[in-house]
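Take this structure, written in structure tokens, and hold onto it; I'll ask about it next.
Just one protein chain is left out here, and the rest sit where they should.
Up next, chain A:
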């Protein structure tokens, strides 16, 4: 799995961090998405998928 996020599309809802805090964070200064693990281990795949699916601005892409 490869995770990426488009910081220009991000609206800073933090929903990804709430869903998958191991894979995503928000910048301290701007609240914009930061990908912590671009290739997360398998145990985080399900949550990462939900985070991508639930993003209100479709800013997260996952390639499997």
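Criterion: contacts are C-beta pairs under 8 Å (C-beta built on N, C-alpha and C of every residue); 3 or more make two chains touch, one makes a residue touch a chain; residues count from 1.
We take it that contacts and distances are computed from a predicted model.
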**Report entry** Omitted chain (choose from "Cytochrome P450", "NADH-quinone oxidoreductase subunit A", "Dipeptide transport ATP-binding protein DppD" or "Ger(X)C family spore germination protein") - UniProt protein name
**Finding:** "Cytochrome P450"
Query raised in the report: Among A:3, A:17 or A:35, which residue is in contact with the omitted chain in the full complex?
Result: A:17
Report task. Kindly note down the residues of chain A that lie in touch with the hidden chain. Result -> 11-15, 17-18, 21, 25-32, 53-54, 56-57
